[in-house]
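Report on the following structure.
Only one protein chain is missing; all other protein chains are in place.
Presenting chain A:
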Amino acid sequence: MIKSLKTREHKLSDPNYQLQLLNSHSKSLREQPKFRDKLGEAGLFPLEPTGIEIFQMNLGYMCNMTCKHCHVDAGPDRSEMMDRETFEHCIEALRHSQATTVDLTGGAPEMNPHFKWFVEEASRLGKNIIVRSNLTILTTAPKYRALVNFFADHQVEVTCSLPFYNRSRTDRQRGEGTYDKSIEALQKLNHVGYGKEETGLELNLVYNPAGAFLPGGQASMEQTFKEQLHRQHGIVFNNLYTITNLPISRFLDFLLQSGNLDEYMDRLISSFNPAAARGVMCRNTISVGWDGQLYDCDFNQMLEMPVEESAPGHISEWHEGRLNNRTIRINQHCFGCTAGAGSSCGGATT
């Protein structure tokens, strides 16, 4: 299994180096318009929140997989993990927050030892809980296999990664054997009622391109996935979310190694859509890091760009009013969320 950039002490594990590359790696990138200017033209600079609806928590960077495109640089060799005290601060913040959704991500969030305890606590608060599962974890040890029923018992919305409806493209991006394990997990989720309309157990898939190209239309991709997965495996699901790969971390490594960085950035920038910019997820989301640091989004978290200094920086200092008055921090990677139909953790934004 490949090791994380961090373990390899790769230059790209330095967020400042990544941002430097995106801004000035080549003549073409130096000449590209800046994200702030494009926002300005759309009347959106400085970018401001619309209110916190989604409370996204990164439970840690440990994962059972090491996907080639991972923006987190997650893997079995990452040990960063949210501790109990930070979870307790999150519960306290959620108790007073207007946020309606708690979105759990990682790494593999299921690998955090406090995961089940926290889901139980958060569901008592009446929040809609989303777990971002890589699917394969649900086919490993018995304690993870049992999570399928645990999710159903707590009405957890399962949003899971499946980059394509066939084996070759899925395994190329996420590792040999991923497709078969993902299908097994999806069938288990279907078996307990996930993805079936009458049960209220929501099962959503996340599609992201396996290469240097943008996702197609979300509705038609969803239709294709539904047809193919049902025909091949009898699988049903609710929604497909199309997500654009942001040019950071391991996907940036791929772009550099394959010589696609300039062209990919050009594609993102020339596809800038003001409507998608108005709907970017950082306007209605707050991202809590494994150590309790607050960020505008999970991508800014990976680039170590915490919320601006005037806002509370740590979950223990939670103050929703001040967070809602902050200015969102941006850089060239943000073009990934505003290209074409837009991209967010909930898919297209237009």
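The rule is simple: a contact is a pair of C-beta atoms (placed from the backbone, for glycine too) under 8 Å apart; a residue touches a chain by one contact, two chains touch by 3 or more; residues count from 1.
Following the convention adopted for this analysis, contacts and distances are computed from a predicted model.
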Undepicted complex member, UniProt protein name, chosen from "Chemotaxis protein CheW", "nitrile hydratase", "Allophanate hydrolase subunit 1" or "Alkylhydroperoxidase/carboxymuconolactone decarboxylase family protein": "Alkylhydroperoxidase/carboxymuconolactone decarboxylase family protein"
Absent-chain contact - pick from A:G106, A:P215, A:P306 or A:G342: A:P215
Absent-chain contact - pick from A:K116, A:R169 or A:K196: A:R169
For chain A, the residues touching the chain missing from this view: 164-166, 168-169, 207, 209, 211, 213-217, 220-221, 224-225
